[in-house]
Structure formats: structure tokens, C-alpha cells
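Missing here: one protein chain of the complex. Every other protein chain is in place.
The block that comes next holds chain A.
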Amino acid sequence: MAEDLNWAVGGEAGDGIDSTGKIFAQALARAGRHVFTSKDFASRIRGGYTAYKIRTAVEDVQSVVDRLDILVALTQRTIDENVDELHDGSAIIYDGERSWEADIPDGATAVDVPLKSLAEEAGGAIMRNIVALGAACEITGFDVEYLDEALEKRFGGKGSKIVQNNKAAARAGQEYVQANYDLDLGYDLEVTDEDYVLLNGNEAIGMGALAAGCRFYAGYPITPATSIMEYLTGRIEEYGGHVVQAEDELSAINMALGAARGGARSMTATSGAGVDLMTETFGLVATSETPLVITDVQRSGPSTGMPTKQEQGDLNMALYAGHGEVPRFVVAPTTITECFWKTIKAFNLAEKYNTPVFLVSDLAMSVTEQTFPPEAFDMDDVEIDRGKLVDDDGVDEWLDSQGRFRAHAVTDDGVSPRAKPGTVDGAHMSTGLEHDELGRRTEAQDERVRQVDKRNRKVETAKNTEEWEYRDFGDPDADNLVISWGSNEGALVEALEYLEDDGIDVRVISVPYIFPRPDLTEEIEAAEETIVVECNATGQFADVIEHDTLTRVKRINKYTGVRFKADELAEEITDQLSEEVPA
């Protein structure tokens, strides 16, 4: 198991919890430590409780666990929310001068630090969280200079005075603990020479879009997709692009479609409720053969559900939404780096096959910040494939005997050429109506069949020529097979270590392609037991796998609104392996 430290800061919404947590995460990244973060919102207790949690280790960390070592608690509520995760070696940093009498659970060490007064001495009460970070440095044996670097990044833009005050506040916290406590909880945070970047899944999607040449984004704000729009705003302009906040998702997808008809690489992103509205236009994207990337950052449904909670409940929607039969690709990145690479792949697939591509992520991945070596996003490895985009010269090949552009030409691979406006002799109409090769409406039976077959043939071509590989972890010869999609990968990979410790061999297959998807028949036949893990109640991916392989699988489903944790998954897998296979 990784030598990990689990740290959290919690309080009321408005206490600056997010930025405090992020500063500490950045300090750890500067120290060459890996970081995996998660965010808690009000759950067991009503109100504005929020927490930022960090798991850190020298080795890669990819999951949260049910253990908390250091807790910065700005409210009693923070302690109550996390009481199950505290243990004998835990330390709780709190401010005894505040109006509450901290109720510290048995065994945990109370570290009472006058956060507010120390902050005031350093220049302002607003810095009390920074005092707490200084205290946390002392308890964990972490050099406060790394915190300085993070403070410079965070406050550098506000002038050197502010930076100096914050550094002083951090030192005040550190020195207070040094002077008043003689703690030996055994935490001694090792540092390395590595230097990591820290980002979340939505930032990775946004960055992937920019790398892929996306120049137009239209969206309507919705948690947890909005941060993609926020990331692109202010950055996409540097490349000549633009972000529009549309009046609704009906408009957003149609604007994105329009930009794509103009020849731009274009994207929209939303979450389930927005996908419902956008569904209206899916068929048009497909029949007009428009390259478009549609991102769904899933959250808990149905309806408004639990809007700030994790779920993977939109798989069926991504696969099937839209009336009639809508050819599409569905790609679901499994990690934050994959959010970047699969976004680029999505843009290439869209333009190579003139087809909608659904990029399906989820809330957990969108808010988790994780460290990576910058090479994980090596821009030199970015490839752009614009498919059969023709220019003035290329048009000729696709004109009919009367000089008309065959925008929906029936081809062997099913892929027709694409001419953008301004291309001489390329003028043509595309439509949601069934049409002939020229895009003109038709209801002739043979034309209809030719176009439907052609569109489906594109998907066949893609199936046969693109890579739809899965990601393979653990023992490839293990009798036990666990299959997952989307963001559960990290927790599963770490669960393997727990299982190994218990002498249980497991192979994990993590599937980033939902359609087309890898055929897992052989893998499932080779295993004695197969379990499909996903964050929904009904097992939508498990259904798909059973359908593909004609084999019953076991299921682990979580729909509490909280992502899987590594230790919890190891336990669940162990339990399931001893159960009967469902009939």
C-alpha cells in the first residue's frame, strides 16, 4: 500500500474551503508528492458543510480511502461528518477560541490553535485557514517553504504584501504548534525532486479540446459541466475561438452544430438534464453528417436528482437517446489524463466519420484534482485528423456529372466528403430529412436504404479500423474478472493491492469505449467469475456486457451519490466472489 497521508479541511460553504484545500494540494505537488483530491458537500447533516480532501503519497494515488489522518475543522459539523474516518493517530486542528466547544472523538489528538488571533496578528482574520495550513505542515513534518510556493501562485497577482502576510500567517500556525505541542503522530512527509501539475477532469477536457483545435463552444451553465465552459472562456480566444453562453441547451447544441457546419471543430458540454434537451438534435447531427463532440459530465438523476453528487446513470442515454436510429460514438474516459486524450480522440473521430461523438465523464472526475508529470499531456503527441475535408481542388473529385457536390456520397467506407462554406463549387444542403447524395429530400426506398446503410457503414469502418482497446490491470490470468467503465478505474486499480494482500487474484478491465466497444467474450469466458462495477442502481453497463457476451455477470452498484473508494471496493469484490452467480 502506498505510504499515504489523508488530509482534509472542512467548514461551511463560504469559509474558503476549496481554495484552502487547493493551496495545500499545490504545496504537496511542488514537493514532488502525488495528490488525489475529493470534495464533500452537505450530506448527513443539512446545511452548508463542505470539505476538500487530499490523499497524498510519493507514489501515484488514484483513489480516496475511508481514513482521515489530519483534519482541519472549522466547524463541529466537519468533525461529526468525518467521525467514522478518524482513528487513533488522527489529529484535528481547530480553533478553540471560536464559539464552539470542539467534541473530539476518542483517540484522536486535538490540536487547538487560535487560528483567528494568529491570523489577525499576521495581517487579517481572513488568513485563518492559512494559519491552519501552517499548523498542518508542522504536524506532518512538511517543509513550510513548499506552502510558500503555493501561496505565491495563489496570491502573487494580488501583490507582494498579501503574499508576505500569508507566509507570515502560515509560519505563525507552524510555530504555535511547535511551541505548544509535543506531538509525535509519526507523520513525516517525504519530498521528491519531481514537479507535478495539478488538474481536474473538466480542465483536462477543456485543455484537450484546445489541443485538438476546438474553436467554438456553446453551453448553458449546469453543474458539473460548467467548469469546462469556464476553463475555455479566456483561453479559447487566444487561438481565435469563442465561447457562447446560450439561452438553453436546445440552442447550445444547435449553435455548436452551426459552427461545425461552418467548418470549425466545435463542442458543447452539459449534464444529464441538458442532454435531455439536446437529444432533440442528435438525429440531425447524425443525418446531416456533422462532426460534433457532445460532452455529458454525469451527475445524479433522474430529474434534478442530486445535482452535486456522483453517478454514472447516463450510459443508456448516451447509447440510445434520440428517436429513430442514430449512429454515434460513445467514449468515456477513465482517468483525468484520459479526459485529455480521449477528448482529442473524440474530435478526430467526429471529423473522420462526420458523426456525433458523445464524451461521457462524471462528477467525481470533474471535481477531483490529481497530480501528473507534465509529460502526461505531451502536446507533441497530439495528432489531428480532419478526415475527408476537401478544399477547392479536392471538391472536383466529388462532383456529379452536372457539377453538383455530393456531400452525402455513398462510399465503400461509408464516409462522405466534407466541404466547408467558401469552398468553390462545394455548396450543398444537409438536412434532417432523409436525402439523396446531394442532400436533397427523398423518400425513395432505394435512396433511403442506401443512406441508412452508408451512415451505419461508417460506424462499421470505424469499428474495424480504429483502436477500441480497453485498459488492463492486475493479473491477466486471474480467475476473477472485474469490469468497469468511466472514473472507477483508479479506485479499482488500488483495490487490487488490498485484494492481493488478501491473496485474491483479480484482473481489472477498464473500458473507455462504450460504442463501439471492445468485445469481451473471450475475457469473460476465460474468467470463472465476472463482476461489473458502476455508479448506478440498475447496472447499465453490466446489461450491455451481458447482451454482448450472452453471459450472466455479477454486479457492484453504488448510487449513494459518492464515488467508489479503493478499500470499500476491495471489500465488496471479496464479498461478491463468495456469492452465487445470478441465474
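The working rule: contacts are C-beta pairs under 8 Å (C-beta built on N, C-alpha and C of every residue); 3 or more make two chains touch, one makes a residue touch a chain; residues count from 1.
Heads up, the rule we're going with is that contacts and distances are computed from a predicted model.
K.L.:
Not counting the visible chains, the remaining one has a UniProt entry; which protein name from "2-oxoacid:ferredoxin oxidoreductase subunit beta", "Amino acid ABC transporter permease", "NADH dehydrogenase subunit D" or "DNA primase small subunit PriS" does it give?
P.N.:
"2-oxoacid:ferredoxin oxidoreductase subunit beta"
K.L.:
So which of A:G107, A:G156 or A:G262 would be touching the chain we can't see?
P.N.:
A:G262
K.L.:
Which of these, A:L189, A:A218, A:A527 or A:V544, touches the one chain of the complex that we don't see?
P.N.:
Residue touching the absent chain, from the options given: A:A218.
K.L.:
Just name the one of A:G14, A:G186 or A:P421 that touches the chain not displayed here.
P.N.:
Of the candidates A:G14, A:G186 or A:P421, A:P421 is in touch with the missing chain.
K.L.:
Tell me which residue among A:F36, A:Y49, A:F329 or A:F377 touches the hidden chain in the full complex.
P.N.:
Per the contact definition at the top, the residue touching the missing chain is A:F377.
K.L.:
What does the interface between chain A and the hidden chain look like in terms of residue numbers?
P.N.:
Residue positions of chain A that touch the missing chain: 29-30, 153, 195-199, 203, 207, 210-213, 215-216, 218, 235, 237, 239-242, 244, 246-248, 250-252, 254-266, 280-281, 284, 288, 374, 377, 379-380, 382-384, 402, 420-433, 440-441.
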